[in-house]
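Quick one: this structure, given as structure tokens, is what I'll be asking you about.
Apart from one protein chain that is not included, each protein chain of the complex appears where it belongs.
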Amino acid sequence: MIKDFEYFGPKTLNEALVLLDKYRDDYKIIAGGQSLIILLRQGLLQPENVIDIYGIKELDYIKSDGKKGLKIGALTTHREIEYSDLMKGSFKVLSEMEHLLSTPQTRNRGTIGGNISHGDPAGDPAPVLMALGANVKLASVAGERILDMEKFSVDYFETAMEHGEMLVEIELPAPPPHTGAAYTKFNIIASDMATVSVASCVTLAADDTCTDVRIALGAAAPRPMRAKAAEAILKGKKITDALLKKAGQAASEEAEPVSDISASEEYRRELVKVLTARVTKEAMSRAKAG
Amino acid sequence: MSSYKCPVCIKVSNTPLDLARHMIGRGDKEHRDWIASKGFKYSELLTMQLSSFGGEGYRAISEVLERETKVK
Amino acid sequence: MQIDGKFVVKGKINDVWAMVLEPGTLASCIPGAEKIESTDNKTYNCLVKQSVGPITVKLQFVVVLTEITPPTYVKAVGRGEALGKLGTFGIDLTVHLAEQAGGCCEIDYKADVIMVGKLATFGERIMRAKVKSVGDQFTQNLEKKLKEKTGS
Amino acid sequence: MSEKYSVIGKNVHRVDGTEKVTGTAKYTFDIVLPNMLYGKILRSPYTSAKIVSIDTSKAEKMEGVYAVVTAKDTIHKKQGIWRRFPELCDEEILCSTKVRYIGDPVAAVAAIDEYTAEEALNLIEVEYEPLPAVYSQLEAIKEDAPQVHDGVELNINVTRHIEWGDVDEAFKECDVIREDHFVCSSQAHMCMETHCAAASYSYDGKLTVWASTQASYYTQVLLAGMLGMREGDIRVIKPPVGGGFGGKFELDSAQFCAALLSKKICRPVRIVLTREEEFTATKRRTPIVYTSRIGAKKDGTILAKEIRGITDGGAYTGMGATALYLTGFFSSFPYKYPNYRYDGYRAYTNTEPTSAMRGFGAPQAVFVGEQQIDLIAKDLGIDPIEIRRINGMVPNYEVPGQAFIQSCGLHQCLDKIDNYIKGRGKLPANRGIGVAAYGFMSGGIFNWFDTPYAFSSAIVKLSIDGKVDLFTGACDIGQGSDTTLSMITAEELGVKLSDIRIHAADTAICPADLGAWGSRETLMNGNACKMAAADAKRQIIEFAAAKMGVNIVHDLDIRDGWIYLADRPERKVSYYDIVREAIRGRDGETIIGRGHYTPHRKGMISPAYSFGVQAVEVDVDPETGKMKLINVVTAHESGTVINPIGITGQLEGAIMMAGGYALCEDQPMDQGKILNPSLADYKVIRSLDMPKTEIIEVDTYEPEGPFGAKEAGEGLTNPTAGAIANAVRNAVGVTITSLPITPEKIFMAMQEKKAKEKKAK
Partner (left out) sequence: MLKELKLTINGQPYELSIHPRTLLVEVLREQLGLTGTKRGCNEGACGACTVVMNGKSVKSCSVLALSANGAEITTVEGLAKGAELHPLQKAFLDYGAYQCGFCTAGMLMSCKGLLNMFPNPTSDQIRDGIDGNICRCTGYNSIIRAVEAVSRGDYKETK
């Protein structure tokens, strides 16, 4: 049963930020509510004030930044990203990721900002955003700051967001030519949370040397994480199956998974190994095609 | 043909092995007590039965039954 | 869920033993411990605050040392609840101490933690991970503390 | 009148269809009565504990709280569904001195709304003294294990033995013998509608209960016993039910607590269990650990089987003991074992009680049996279909001392599946097809409930305009018995389906019926309905014969609303006219037909059995072990098909449920605590994971069934897990002997296999 609270439904970002400042000590922001309402009902969260930002229309957008990068408003729903015409080239992976995220109803209602602010290490968008080198923009009455997506997630359900701050925008830099990205998640039932997920973004030179690669793991540590040891193995080299295998092994070693009812730690490491190689190979072939 | 009568209830079997099966199978206090009085541990017999084949649990008891419960 | 581990500290087994059983030591090692009081030599009243992201729970529980064999073995049973009727909580802990060469002492512990109620339904996945990280942190703290005290 | 039947075998809209697709069907979950209160149940957080004290005073004083009940408010009886054995009636529902699992009820509250009721639960202070507990059946039977129930040493609740032939001698004659060990896990019923009940006790001492039940008669009788009331003062009404699957035919905590609360204050009380309570504090599928030995001659003839099983009974008996019984019987299915022995034990543990669930011990038995048959076929170098042909049951086969099988289409089903597999040709790498054969009963003959009533009864009442009211105790829980029984009645009476209005499972107006379990409604209640319709028909025909003045040698029949001479169909009168005149002619007396059915001289298990063979094609990812269900083809025979859409639905639904049992549904525990009591963590097959399905209907006719019909619901859950396990073996060469067959298990088994092969080199 949900404990009653004061409800605020700001219609502009400014109104919202003022409310966050005013109720600094005890509030909870709700966007689509797809994760939060469960916690409220279980009584695990009992905020005095709930600030419902879903009605802030100015944060619901996807636009090109003019340099072939993208800006996505925090309150853009998963569904809008899934079917947006702007998800082309190496951004196609965003739409593919959204298609795998939970169920249609959740995608219809849930927002990308809400998802990553929830800080679930098994969430789908975070690894993809990390692989694409995204930044997030946080706002408060004091102003804005921009943070690397990598630094945004801190721990289980914890982000770098401070009290009084909210996520307003996700910025995706323009990908260099010959860049390809792919995402895969392992789960037993299609709409389920990831047992392990891996996103990979590869940039190739004209001679197919890998000039840049970013690999991010989901549900493999207390936060979505970059597999930097794996990246180091591939960077600056012509990627072969043998190298991919080595990179998978490295990712599996640097991951910090735990055992739970879905999978043991050992099995999660195996999955990281296999999926890292697979998804990076797919990203590579997309880079070649692109 | 000889038969074997359960020492604690009315069951009569044609073979001691069958009677052993009955005694372990019933598993109520009277049957268990009789088994215990012969120096066996009921739970051990049962575990033996469940985890192996060849009816070791039954066989152990049936040897005693063969001696003690045979009726003409 | 099981949490176990072992580590070695410098110090005589008797000193380490005394320190481990001191409420102050434990209090300062349990992450989020707000209060640990010993009512007698065997019973400890504990209040521990833990949070996972936005969720904060206060666990109030009593730990009783049920078996003590100084200075090598102690078994403790903890029972309590998460305030706000969020669930109940139990921990069975065994600790073995062993003297090692070079004036060292090995501490080997096993804990079995069980949670029932809303806290547990929040997601086995998360609670399990959290308990593990709390366990790891506790070990690190204890190790650090003992090392400080024994000067190793 | 060229076709054999007018109604049977036709695709019809279900009689409850429009109310279900328009949202107008009122489930117990939707019932709101004037002045109604909302109830909640306080449950034990301990697996085993003594109740030292319960203080309800604070809760009682809370504003909006109208009643609190504990064991003190009961008459201290224990309930159980095996009433013939009082020692097996072991469940108090509201615990007085001891709780035995996490979820055992200790108190209940009725309040003005659910929020208040839940807050009131927090004010009830229960002092517990935790006791040692035991969590697995193998631990429970140890000498020093804590006792779940006082006086039940070694925690042995029930034992069961089945034997025929001379097993020991037969094994000596076998050329190949296999011994294998299997572990079958638990499963939640996961009905979409959680357990719920609304109870209204009136000042005149009568109680009405609306319950989400699959046996309103059991609810009535068991409630009477627990409340110290007369059965006749209790009326149980079953509105549409949101699924049962075996989880809703015992008296449950929602029904009992709602009734007790209502009785205390004479106000209606509704209790709806939460999804979490549904997972942790109702009943679940029985986990079983098996050891099985099977022996065959070189030519594939199986000579003997010996199987031992120990089931985890959880904290109480309930109907769970029947799973022990049936798993032993169905371990002999569907083959002609000349020598067979089963030893079964059921152990109490401090976990959620286990009980009936669709298949009721048979899916576990088939998982074990069908894997072992494939394994021994492999040892012998015989094709899996062939070994099933050699040993499969045939019509008019007697299972020695147990059962008599009349119709049996197993061999036709084997032929169809054989053709299908051959038609698939060579499969790509890491793909495999596995088969499993099965048989299941059409209702149980056992009467452990000790009812003096016939197992099924029906009454047919005719209106002046020829419309028919059918009264039956049968419980439609979604499987469609209301439609099937209406069709049978319409066919027998010769009227249109739309002429029938069914009134089912209201104990005050319908005759008793044991409810929907053991796949009994179509055959048993179908027979009763057919008999009732025939009785009414006889009365109409008597009148029509007189009216038509026909020669005594002519036989009359009714079809499509006409009463006609069987051999001269052109001589006919309108059924509707005759009914009007017959009633007028009988001094205005209503025409009522009665029917009842109890199987006699049909063995110990069931009057009829249906059979089938299922082939499942899977694809395994060799790197991760992830398995995907591709296609499920089932050749099935269930006698005459009454409602074809109904059978397709039962089959596809069974694949969702049994496929889930095989793939992902499980209730893992840690020290007696279920770790996944939510739908976020309990995984079921959803539409994206659902494989393609094909059904091949094989024609048979069951002499014992109404119009030749038999079971078509539960049996279908039996083969899938075993077929999937066999398919995995055929795809990647590993045998998984424990459920569920997770990717991790497949992966680990493949690693092990690789390591072994490496070593062998």
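In order of appearance the chains are A, B, C and D, and numbering begins at 1 in each one.
Please note the rule applied: a residue touches a chain if its C-beta (ideal position, glycine included) is under 8 Å from a C-beta of that chain, and two chains touch if they have at least 3 such contacts.
From a predicted model like this one, the values you see are computed outputs, not experimental measurements.
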For the full complex, contacts between the hidden chain and the displayed ones involve A, D
With the full complex in mind, choose from D:His13, D:Arg568 or D:Lys754 the residue touching the hidden chain.
-> D:His13
Among the options D:Ile75, D:Ile552, D:Leu688 or D:Ala760, the absent chain makes contact with D:Leu688
For chain D, the residues touching the chain missing from this view | 11, 13-14, 16-27, 29-30, 32, 190-194, 240-243, 245, 274-275, 477-480, 645-646, 648-649, 651-657, 678-680, 684, 686-688, 690, 692-693
Spell out the interface residues on chain A facing the chain that's missing from view.
-> 2-7, 9, 30, 33-34, 37-38, 40-41, 50, 52, 54-55, 79, 99, 102-106, 108-109, 190-191
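In this section, only the chains that are shown with their structure count from here on.
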Multi-partner residues in chain A (2 or more other chains touched) are 261
Among chain B residues, those touching two or more other chains are none
Write out the stretch or stretches of chain A touching chain C in their complex.
-> 28, 39, 42-46, 119, 122, 155-158, 222, 258-262
Within their complex, chain C touches chain A through residues 52-55, 57, 84-86, 118-119, 121-122, 124-126, 128-130, 132-133
Which positions of chain D touch chain A when the two form their complex?
-> 114-115, 118-119, 623-624, 626, 663-664, 668, 675-676, 680-681, 683-686, 688-689, 742-744, 747-748
